[in-house]
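Below, a portion of the complex is reproduced, with chain positions unchanged.
Chain IDs A, B and C follow the sequence of writing; residue 1 opens each chain.
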Amino acid sequence: MLTNTLNKAFLLIVHLDADLLEIVFLSLRVTCVGILIATILGLGLTLLLEIRKIPGQGLIIPILNTLTGLPPVVLGLLLYVVLSRSGPLGFLGLLYTPTAMVIAQTILATPIVAALSHAAITATGQPVRDTARGLGATEFQALLAVFGDARYAIMAAVAAAFGRVMAEVGAVLMVGGNIAHHTRVMTTAIAMEADKGDFELAIALGIILLSLSFLVNAALYAFQRMGRK
Amino acid sequence: MITFHAKNIQRFHSKRLILDLDLHFTNAGLHVILGPNGCGKTTLLRLLALLDTPDKGEILLSANGNAITPNLKTRQNIVLVPRPDGLFNHSVHQNVEYGLKLRNITKTHRLKRVQKVLEAVRLTHLSRSNALRLSSGEKQRLCMAMAIAVKPDVILLDEPTSSLDPHNSHQVEQIIIQLKKENRMLILVTHNISQARRLADTVTFMGTDTKVSQNPAREFFTTFDQDGLDGYL
Amino acid sequence: DTIKCASTTSTQNSGLLDYLLPIFTAETGIDVQVIAVGTGAALKLGQKGDVDVVLVHAEELEKQLVEEGFFIDREAIMYNDFVILGPKNNPAGITGTDKVIDAFKKIREAGSNFVSRGDNSGTNMKENRIWAGTGQMPDRGNKWYLSVGQGMAKTLRIAAEKQAYTISDRATWYSIEDQDKLDLAIVLEGDPSLFNQYGVMIVNPNKHPHVDYRSSMNFVIWLTSPAGQQAIAAFRDKLGNVLFTPNAGQ
């Protein structure tokens, strides 16, 4: 039975089953957009933290670090309460749309990008920064030099965030609703198909999701090794 | 030529007073700073390079009597030689080019300048390799090159030859001597007394008790074993 | 002893099981662990032997699976009915007197959103049978047809958010705690074809020897016994609604 199911699953993949592709592409679309925004926000935040000692500086980093552990279901619950028609932002009608999923993934990913890049930069940044400023760079130019120097660590941070949110199911299910052809992504589809006992699609998606997150993590690992020791 | 006046500056680290002195550095030539580990040499050098600002007092700059504002232009004229662990994770060429980019020098001129400087420090053959993969001696020479490339009036050096073998130290010293010839102002922190003897025009000695003496080199080295170098040598 | 029971989301979400099981356990000392999934999933779990007993609502399919020997000792225990819910402004103009088939036709013609369980649950099967009755199943082309593959409660939420029509068993609809905040209303009820029969059956121990037949049978016996039937009849939700009507042996 199992081998049989596996074969079917592989067939789905090799024949590029329409539903399958649709789900995979939606996943990638949502995650890519989410990560893009998260990267901008995360790096912006890091930059901000480095530029000027803001009041409460000392708190922000611990907070960022703890936010990297924000439980997806809690976020999902939160967003549900806020986005549902009876909630403060209900009028936007965002609940159960891809946009809602993007929002969720952005919120999950931003602290990861920010915390990891910040860690990388504080770990190796000071000497590089001194070099730049010692050669006559402005605070800001020096900072750019540090970011440029830590580029691999930053890419690793982004990859890490990507892998985490792409593989996450709790939040996207609660705010996305797993609506076919609309908000059904790999993780939610896998969970559902498994419930229905329809393992072909589930396993096919599982294989793809697994390969993707392995790719991402391989990239991450490669980036980490390219960075300065 | 720029003159430094470190006016009653104080520097604290986590509430502990690290530095408390009033100093002048005038004239071209090489000014050596000596002092025990932890007396604040690096701290002082960073203040002079305008990397940090003193917690008390200030660094006053002047050129033949007229005060200069420490604006970007001034700062770009005072260069702290990078430390090997601060090299960019880029090619040797790019490392040297960086300071020139900061000064908006055109690509063609940058190229010429980088090549010239790399020859001067004999790293031409490595210009494509990643700076982090160089040997300790090569790294230190690259650091010098990065500073020289931008032709500053003032160059600050923090232990440029520690952990270098005599041969490499010699090469670095040759570069320093060349810079003296071009009569720039150099401020050099070192623990190597004989090096200080070879190079110094003036010697600034910093005691741990934040007591500081400043003398012409000859005077210092002919009399140091007397007055209070609190067992430094 | 302990048995695992795969049940529909309706019986769980409505609170019925939370109400019945303690009584059963008190009387028999048998502990029932409930896995609440769609009927389709529940039956799959039964066929795989991952549970001892199933409590579902898909009469034909249940009987068929008994025929095929996956389950034994099927007993009808109770019924309630399905209702058609929709936005309060009722864009498809469904009237209380409509037949369900016509209501679904109106929905298609109006192109109003419709949220489907899409999870092979009993409700989903009932819905599909109704669509079939309209002579045309919805397909990918129908942007207004939203298949969510979720439990009844979540399906209702999505319907409310999407201002869509949907079909639900009455129990679950009543059991939604913040029902008042879901901008939905029953637009059609009482059509005989909305009858919803619940049945219980035991996983065939010949196929899956580990099944605790004794305890499972005790569960079936109790559910169909006067005690169990009275308990079901006595069950009320928070608002005092009757949600299930016992009909064992009828």
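What we mean here is this: contacts are C-beta pairs under 8 Å (C-beta built on N, C-alpha and C of every residue); 3 or more make two chains touch, one makes a residue touch a chain.
Not measured: the values here are computed from a predicted model.
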Copy-number formula (whole complex, one representative of each chain type shown): A x2, B x2, C x1
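Operating definition for what follows: only the chains that are shown with their structure count from here on.
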Overall pattern in which the protein chains touch one another (line/ring/star/complete/other): line
Greatest separation from subunit C - chain, by CA centre: B
Inter-centroid spacing, subunit B versus subunit A (mean Cα positions, whole Å): 45
CA centroid of subunit A to CA centroid of subunit C, Å: 37
Separation of mean Cα positions, subunit C and subunit B [Å, integer]: 81
Subunit B partner contacts - residues on subunit A that touch it in the complex: 127-128, 130-138, 141, 145, 148-149, 152, 227-228
Residue numbers on subunit B that touch subunit A, as the complex places them: 46, 49, 51, 72, 75-83, 85-90, 98-99, 102-103, 132, 146-147, 150, 152, 156
Residues of subunit C defined as touching subunit A within the complex: 37-38, 40-41, 44-45, 48, 118-120, 140, 146-150, 154, 157-158, 160-162, 178, 181, 183
